[in-house]
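For this depiction, one protein chain was excluded, whereas all remaining protein chains were kept in their positions.
Letters A and B name the chains as they come in the text, with residue numbers starting at 1 for each one.
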Amino acid sequence: MSGTACACQEIECVEIEIDYSLLDKIIRDDYGGNREAMIMMMQAIQRVYRFLPEDAVKYLSQVIEVPLTKIYEVATFYASFSLEPKGKYILSVCTGTACHLRGSGGMVEHISKRMGIAPGKTTSDLKLTLETVNCVGACAVAPVVVIDEKYYPKANIATLNDFMDRLNAE
Amino acid sequence: MKVLNIILNGKAVTAKMGQTILELAREHDVFIPTLCDSPALEAAAMCRLCTVQVIEGKWPKYVTACNFPLRRDAEVVTDSPEVRHGRKLIIELLMARCPTSPELQRLAVDYGCDLERFTPLNDDCVICGLCTRACEAVTGRTLSLAGRGVAIHVDTAFQKASTFCIGCGACVQICPVQKIKMEDVDGERRIILHGKIASRVKLPQCTSCGKYFGPVIDLKQVMERMGEHLIPPPNATVCPECSRRNLAIKLGKRYFEQYGVFEEEGQANAG
Partner (left out) sequence: MIEATQTAISHPEVAKITSPSGVELFRKELQSRLDPNAPLIIVCCGTGCQAAGSAEVVDKFKQLLSGTDWNGKVIPLVKPTGCHGFCSRGPLVIIEPQDLFYQQVTVDDVEEIVNKTILNNEVIKKLQYKPANSKEVIPKASDIPYYAKQTRLVLKNIGKVDPTEINDSIVRGSYSALASVLTRMSPQQVIDEVANSKLRGRGGAGFPTGLKWESCARQEGTRYVICNADEGDPGAFMDRSLLEGDPHSVLEGMAICAYAVGSNRGYMYVRAEYPLAVKTLNIAIQQAEALGLLGENIMGTGFDFKVTISTGAGAFICGESSALMASLEGKVGRPRPKYIRSVEKGFRDSPSNLNNVETYANIPDIITNGGEWYRSFGTERSSGTKVFALTGNVYNIGLVEVPMGISLMEIVFGIGGGIPNKRALKGVQTGGPSGGCIPIPHKIPDINVGYGKLAEAGSIMGSGGMIVMDEDTCMIEVSRYFVNFLVEESCGQCTPCREGLIRMREILNRITQGEGREGDVELLTEIGNFTNNFSLCGLGTSAANPVLSTIRYFREEYDAHIRDKKCPSGVCKPLFHYDIDAETCTGCGLCKIKCPVKAITGEKKKTHVIEQALCIKCMECYKNCKFRSVKIM
């Protein structure tokens, strides 16, 4: 993704170049323009841009002929979709029952305080997005933290501090 | 067509196969309160206010009258203490969210609601979904129910003013708490939702009197959405008043011409 966040801290100001031929490949080639596959098309688009840019969603609306307001409804309903740019690193803390009983709530608070962001939000320098996820199914190694699809079993405050130290050094 | 034997609040009546309890109740002047129901739209059963008890086998179960299809002989109880208690809670909870619905206020009195029980949420919406369903029915493509859970709210795409709205005002008409507003300002129709402009529709200006009237609707687009092939009436360029006046002049002229009474009065355009 090109562009930088502007100084006013409004993440919407980020400039994104939309590759419409890539969108065509996803929508038409991979999913045959089938509107039943809309959620998966949106997931594929999000994998490319790390969020759902408005212009990409508008294009999707035109191609599969689903009203924009309906796609917006879907994008705001499902927790994995983001309409705001995500950070370079996405840190997900599992808050499933087993992880909760082993202190994942405390870990979320700790990161939240240290990085100054609420769960679901991204730091203003776009380095880190903090998320919670309701169970990744690895309950035996609770508490679990996932950073960019890599699983960290039996995570604790020390693991997180290490990661955040390395992040701040970048 | 099979006829069903239903005992409605103790009275023996008959119902058609598949008829909803609400329809049946209305046929027999039995009042069941509703909020999110509208005769123009398919039932959504979201508010749950119309919940009643139905006994089809052994045990009573709670169902919403607006969309429960009667398919067997059954007993229906619309006002048992348990049902009334549940409705009381619904009204208390919705009033805590949005206290200005006249219908809910009336019901609150009827059900003996304690309106101090729950801390207010200060919203201007009872999440009945009528506006979004109406918008979808007229292919307005403007309003939808965004978000999930307690964050659910009526919104436009990306919270921006919609360019698809046809300015029909169905949402304004159907809102039970009258919180959606329509304003015609400077040649533009605005739909105001949650205090923000949800859509802007350009209004044409009467070529006769200069007033702004009705929204400009691209009828070709509407036809395409409806999937119909209608012959559209020509788009109006004079307001309804001028249109009526022009027609009256035309007719009058034709009749009174023989008496030489009328003269040309400015431009006349058959609308």
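As a working rule, a residue touches a chain if its C-beta (ideal position, glycine included) is under 8 Å from a C-beta of that chain, and two chains touch if they have at least 3 such contacts.
Keep in mind that what you see is a predicted model, and the values were worked out from it rather than measured.
**Student:** I'd like the shown chains that the missing chain touches, ordered by label.
**Tutor:** Every shown chain touched by the left-out chain: A, B.
**Student:** Where the complex has a chain not shown, which of A:Val48, A:Ile90 or A:Cys139 is the residue touching it?
**Tutor:** Selected residue, touching the omitted chain: A:Cys139.
**Student:** One chain is left out of this view; which of B:Leu24, B:Leu94 or B:Val238 touches it in the full complex?
**Tutor:** The one listed residue touching the chain not shown is B:Leu94.
**Student:** Provide the residue numbers of subunit A that touch the chain removed from this figure.
**Tutor:** 35-40, 42-43, 66, 70, 73-74, 77-81, 95-101, 106, 133-142, 144, 149, 151-153, 157
**Student:** Taking the full complex into account, what residues of subunit B touch the chain not shown?
**Tutor:** Touching the chain left out of view, subunit B contributes residues 44-49, 51, 62-64, 67-69, 82, 85-86, 89-90, 93-94, 96-97, 118-119, 127, 129, 145, 147-152.
One rule holds for everything that comes next: only the chains that are shown with their structure count from here on.
**Student:** Please report how many Å separate the Cα centroid of subunit A from that of subunit B, as a whole number.
**Tutor:** Between these chains, centre-to-centre, one finds 37 Å.
**Student:** State the interface residues of subunit A toward subunit B in the complex, per the touch definition above.
**Tutor:** Of all residues in subunit A, those touching subunit B are 54, 57, 67-73, 76-77, 79, 83.
**Student:** For a test of understanding, state which residues of subunit B touch subunit A in their complex under the given definition.
**Tutor:** Per the touch definition, subunit B meets subunit A at residues 141-148, 155-158, 162, 164.
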